[in-house]
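Only one protein chain is missing; all other protein chains are in place.
== chain A ==
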Amino acid sequence: MGDKRLDQKLPPRRRAWDLTLRLLICACAAVTALLVAALIAYILLRGLPGVTWQLISSQESYLNNTIGILPSILNTLYIIVAALVIVLPLGVGAAVYLTEYASSRRLVRVIEFTTETLAGIPSIIYGLVGMMFFCQLLRLKTSLLAGALTLVIMILPTIVRTTQESLKTVPESYREGALGLGATKWYMIRTIILPSSIDGIVTGCILAIGRIVGESAALLFTAGLGLKLLGNFFEAMGGSGATLSVALYIYAMERGKFEVAFAVAAVLMLIVLVINFAAKVLGKRLKNKL
């Protein structure tokens, strides 16, 4: 018979060890949170004072000696739209094929492995390949379109994988239910599977937008460094222009204008926040509509 008393405390050494580990783990969480918060605060504090209406509503003018980043803001949005419009059907389609249609497990594993590998390739390599293939071979020159296409290849794995994971979480019983009523496979996918996995697709989009917005290396080679207004969406696709990240690089590294670079960084962060928020709301709306 062991000791059945319940009011005995743990031995002091174990208690101390327990407490230490707990503190360490709390410290890890705190350091992480602090780092993020400090980074955001630093950028906003240094950047926001430089964000004037003139900066975000005009383009650079040598005559007036003013700096404006409207072209880069537009280029960023254009590239996001162009890349998503192409990558979404492609990536979601591929994911649907892999999870719902593909019958060879081997093939699926091979494709999954390649997409994962694709996701791990440094972006500058995508830039190089994009320049060779889109800009030169396909004669798109250095243009937003070439940049967007390069990004499509770069973020395709993210979209495919997140969509796939989300399709896999749709319960098998939904599929049985729909097919049991006489639904064809595509009808089932369109009415049950895709709407149920909209969350994952939105998450994929947010990750993709994050990568697009943050990308500089791949775009330096393919979309170029232009800081002039390119006109409407379709005109802009054919022109060379810098996105905000690339503009940030230009201002910081080539011109040494750090206050402008920080202002660009602040704008960039705000845009990412707004887009992510909007995507979440949109995803929720779509889900509720089901």
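We take it that a residue touches a chain if its C-beta (ideal position, glycine included) is under 8 Å from a C-beta of that chain, and two chains touch if they have at least 3 such contacts; residues count from 1.
FYI, contacts and distances are computed from a predicted model.
J.: Going by UniProt, what is the name of the one chain that was not included in the view, given "RNA polymerase sigma factor SigM", "STAS domain-containing protein", "Cytochrome c1" or "Phosphate ABC transporter ATP-binding protein"?
T.: "Phosphate ABC transporter ATP-binding protein"
J.: Quick one: say which of A:T66, A:T117 or A:T184 touches the chain that got left out.
T.: In the complete complex, the chain left out is touched by residue A:T184.
J.: Which residue from A:P49, A:P89, A:P122 or A:P171 sits in contact with the chain not drawn here?
T.: Residue touching the absent chain, from the options given: A:P171.
J.: Could you list which residues of chain A touch the chain missing from the display?
T.: Per the touch rule, chain A residues meeting the hidden chain are 103, 171, 173-184, 187, 191-192, 195-196, 290.
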